[in-house]
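Complex shown without one protein chain; remaining protein chains in place.
The chains carry the letters A and B, assigned in the order they are written, with residues numbered from 1 in each.
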Amino acid sequence: MSSPDPAIRCDAVSRRYGERLALDRVTLRVDDGERVLLTGGNGAGKTTLLRMLATVLRPHGGALHVAGHPLPREARRVRPLVGYLGHEPLVYPGLTAGENLELYAALQAVPADRAGAALELVGLDRRRGDLASDLSRGMRQRLALARAVLHRPRILLLDEPTTGLDDDGRERLRGLLAAHDGTAVISTHEPEWFHTLGVRRVALAEGRIA
Amino acid sequence: MVIGSRRARPDGATVAATATAVLMALALAMIFFYVPTDVDQGYSQRIFYFHVPIAMTTYTLFAWSAVNAARYLWRRDPSLDLKSYVPMHLGVIFGSLTLATGSLWAKISWGHWWFWGDTQLTTFLIIFLFNCAYFMLRFSVEPGERRATYSAVYALLGVGLIPLSVLGVRFAQRNELIHPITFNSNGANMDGSMFLTFLVALAAMLSLAVTMYLVELRGKRIDDRIRAIRRLAEARA
Partner (left out) sequence: MRAYRALLRKDLLLEWRGRELVPAMLAFVLGAMVLVRFGLGGETLAGGTRAATGLLWVIVVFTSMLALVRSFAQEREHGIWDGLLSTPADRSAIWAARATATFLFLAVTQAVALPLFWLFFLQEGRSPSLGVLVAALLLADLGVAMLGSLLAGLATHVRAREVLLPVMFLPFMLPLVTVAVRLTVDTISPQTSGLHTSQGLGFLALYDTIFGLLGWALFEYVVED
């Protein structure tokens, strides 16, 4: 399935929060299957860009296309294609690991048994019945990762995925990324860690491509 | 065609202001010197020519606000947010005037400043509370797209609330209906000269609202432009 459209195309994309400009005319092209590392200090706009690509934030200026679909107009078609890992784990603390993933399987309209497979992938299969609130920080991050890849998305959007992960968790993340043949956009403060994965680095500073 | 402007073409606000001045003078003259005194209610009935046009203008302003709110959600054009906010704001002024003139009239004809059995007065009170909530919501959100969206959604809820209030209050208080009925299914419940005066007064109020709308809109736009320039200057510094 090769399409002429790049996985992601940003043309002079801007976004404000209230009156503050968080992204200032960012232009970026990510080809299908390419891995991009977003680097930059706090407040550089990495999270804003990822959230826009994940269709939870609409652009205020410029044109944004994911898999050839313009955002926000065709966000509905983009959503099944992207897997988003955010700052927060995006799970309910009062539900078990398994229940959280089953809920997301229903929201993603994929079979409920994907939950088990995703938990196995991140090494959480034995904690399936534990409440998310009882999991440690690193375990919750693994659950968040399982949630992001649950529907086997073509495009991974990972916001600082290594946060809180122990060595085993990091190896699983590396394995997961190595096995993923689709596109990935990853924001991170430790770009060296991703060296072996063949990535292109894009630096952001104060809402612009540096 | 040059009316009060040095340029060749006058702008909308100037035309509207001129029309308002003419219509308002005409309406006042008709209300106090032309229209005959009401047989039942006497001289004080003349307040009707203020009260009812003001109330109708208020409804019109809310309707216009809601129309622009819907257009904003559709097109996301910030100028439509202003065009929804400004009539809502003017609606408060005209709504307060409606309550004040209604209360005055109630005092004169029924002897009380407020009469709960009166459906119109109660309905206006609900609308007034709705308005207060709109402004509290608006001023609790940072300026920007989110504030515009929230304001638009709440303004559109008013489209449900206002008819339901009219209907509900009327339903519940049917047996106590004492508000003078101005219009019924047979049309206007007035004779010719009264109806004419009423129409002129209504036109005067509507044109006053249009003038205020255009002026306030222009003021808000200037505010926005100044803010944008200041932002630019700060960014340079």
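Everything that follows uses one rule, which is that a residue touches a chain if its C-beta (ideal position, glycine included) is under 8 Å from a C-beta of that chain, and two chains touch if they have at least 3 such contacts.
All values reported here derive from a predicted model rather than from experimental measurement.
Between the chain not shown and the residues A:41, A:93 or A:175, the one that touches is A:93.
The residue touching the chain not shown here, chosen from A:25, A:58 or A:174, is A:58. For chain B, the residues touching the chain absent from view are 73, 122, 126-127, 129-130, 132-133, 136-137, 140-141, 146, 149-150, 152-154, 156-157, 159-161, 164-165, 167-169, 171-175. In the full complex, chain A makes contact with the omitted chain through residues 51, 54-58, 72, 76, 79-80, 82, 84, 86-95, 99, 102-104, 106-109, 147.
What we mean here is this: only the chains that are shown with their structure count from here on.
One finds 49 Å separating the Cα centroids of chain A and chain B.
Residues of chain A touching chain B in their complex: 16-19, 58, 60.
Across the complex, chain B meets chain A through its residues 142-146, 227, 231.
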